[in-house]
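With one protein chain removed, the remaining protein chains of the complex are shown where they sit.
Let's look at chain A:
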Amino acid sequence: MKIDHSLPLEYSTEENRLKILGFWIFLGAEIMLFATLFASYFVLADRTGSGPAGSEIFELTPVLIETILLLTSSFTIGLGIHAMRIGNKKAMMTFFAVTLLLGLAFLGFEIFEFFHYVHVGAGLQTSAFTAMLLTTLGTHGAHVTFGFFWGLAILLQVKKRGLTPETTNKSFIFSLYWHFLDVVWIFIFSFVYLKGMM
């Protein structure tokens, strides 16, 4: 394995560079996935049948808390990657751990939010709107859940194996994923919640 020391560790081998490009392409596919969900959401947003409309069920407080949690986690993982670049393993692991905890808190609030929707009569089967809402949020939430376990696995590997070309590569790719989920959430916050509450 040829290691190019003029590049950051996560880019230092040919295999690593391939993986990073491949992951960007995967994120392109993810954009299409969420774009389809958003397009379907816009089509079905007003088709509430006999169920409630968005303005009747959305509550700003939990959504705002979720937003702050997730945006902060995107910031902390950025700090984690910076720590990784300067070779500070301990700081990197701390920031990653904080990121994952923030993600977990986000999920907690989202689960609470889902209970709230079901409680006020906006379950999966109520109307096309509720099904689409819960599917869009749920797909994002499932990504965060998956990311939590993925990040945990990477954290364990960094702890055990240190900052090697492989572990830094994995951490960097994971940070791309995590930032992407943040971007998606910004769209959800603006076009699902804010638009729905207006």
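Criterion: contacts are C-beta pairs under 8 Å (C-beta built on N, C-alpha and C of every residue); 3 or more make two chains touch, one makes a residue touch a chain; residues count from 1.
The rule is short, and it goes like this: contacts and distances are computed from a predicted model.
Asks: Which of the following is the UniProt-recorded protein name of the chain this complex doesn't show: "SCP2 sterol-binding domain-containing protein", "Amino acid/amide ABC transporter membrane protein 1, HAAT family", "Phosphate transport system permease protein PstA" or "Quinol oxidase subunit 1"?
Replies: Looking only at the record, the undisplayed chain corresponds to "Quinol oxidase subunit 1".
Asks: Touching the left-out chain: which of A:Arg47, A:His82, A:His119 or A:Lys159?
Replies: Reading the full complex, the residue touching the unseen chain is A:Arg47.
Asks: Spell out, residue by residue, where the missing chain touches chain A.
Replies: The list for chain A reads 1, 17-19, 21-22, 25-26, 28-30, 32-33, 36-37, 40, 43-44, 47-51, 124-129, 131-132, 135, 149-150, 153-154, 156-157, 170.
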